[in-house]
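The complex appears here without one of its protein chains, the remainder shown in place.
After this line comes chain A, so read on.
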Amino acid sequence: MTAPLHEPTAEAAPSAAEEAALISADAKAVQGRSLGRIAWERLKRDKLALTGGIVVLLLIAVALLAPVITNLVGQDPDAYHEDLIDPLFGTPTGSLGGISGDHLLGVEPVNGRDIFARILYGARISLLVGFLSAIVAVILGTILGVLAGFFGGWVDSAISRVMDGLLAFPQLLFIIALVSVMPNELLGLTGTGVRVFVMILVIGFFGWPYIGRVVRGQTLSLREREYVEAARSLGAGRLYILFKELLPNLVAPIIVYTTMMIPTNILTEAALSFLGVGVKPPTSSWGQMLSGALDYYDSDPMYMVVPGVAIFITVLAFNLFGDGVRDALDPKGSR
């Protein structure tokens, strides 16, 4: 409807013309566009977020294909190459941490394992823990947040107290403590499996209050909206209102908080492995590589730079994408 009004200005300046075209296009298409579609169109225009998203997809592909890629370059993450190590200092003999055609990112000090292969395998642990712990947090947070917001009363006060308490807890300390007292065999899993499983559960458990708080607040305000009232007056049951009226409107904030939680979880996993309570060797993880690098920061700096940059790129990509998703789903944002 507003499109004709903008037409005269279309000749004024190229940038203004573009803007007007965008506005008029938007105005025409406004009817019948779903939230997902609007968000996707906004996200498409956000170059940084798209870059982040593409890097995330690439990382996932690399993690899934880690065995294939390492086979392709002919490296094994656990194979020792002691011939490439200076026997006196324990550091790689070649320049820049032993980078060569065979060892694309050099070799580790002392045992000479291929860093490229270990980085690829480390990506699996990082992404696995990052994603699955976020899912644990989302499931717990959504269920408890909706329960608190929807039922109110003592249910709400109980859940809210627990959330406040968990948020005020010294979290890293408790995550370290919990992960470190776990036995080496659990539910049929052994070694690395137990570590990864426990990390996913514990990180997810300490993450749910962040999502729970948001979901509770949203549910509280949605519950009183007219359309919910309308559904209720038409005789809709509690479950119908919950699943058909409330949950679809909670999807946007849940997606935003999930994408923002994944990078934090990846950093937590790396921190745990750095501190020596995460994944145990010989399984490789980025945090563990950095912890090994702490002893060689002066004699073999490449050993520290490679896993550090890997963490940085991964977390940055998730953060860029997460910021983009948040802006795209923000109803207050400009279209």
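The criterion applied here is as follows: a contact is a pair of C-beta atoms (placed from the backbone, for glycine too) under 8 Å apart; a residue touches a chain by one contact, two chains touch by 3 or more; residues count from 1.
Operating definition for what follows: contacts and distances are computed from a predicted model.
Participant: Can you match the unshown chain of the complex to its UniProt protein name from these: "Extradiol ring-cleavage dioxygenase", "Ubiquinone biosynthesis protein UbiU", "Nitrogenase protein alpha chain" or "ABC transporter permease"?
Facilitator: Result for the unshown chain: "ABC transporter permease".
Participant: Please pick, from A:I99, A:A293 or A:A328, the residue that touches the omitted chain in the full complex.
Facilitator: A:A293
Participant: Looking beyond the chains shown, say which of A:W40, A:F89 or A:F312 touches the absent one.
Facilitator: Considering the complete complex, A:F312 is the one touching the chain left out.
Participant: Tell me which of A:G74, A:P87, A:P170 or A:G235 is the one touching the absent chain.
Facilitator: Once the missing chain is taken into account, the touching residue is A:P170.
Participant: Decide which residue listed in A:I119, A:L222 or A:A270 touches the omitted chain of the complex.
Facilitator: A:A270
Participant: For chain A, enumerate the residues touching the unshown chain of the complex.
Facilitator: 165, 167-174, 176-178, 180-183, 263, 267, 270-271, 274-277, 287, 290-291, 293-294, 297-298, 301, 304-305, 308, 311-312, 315-316, 319-320, 323
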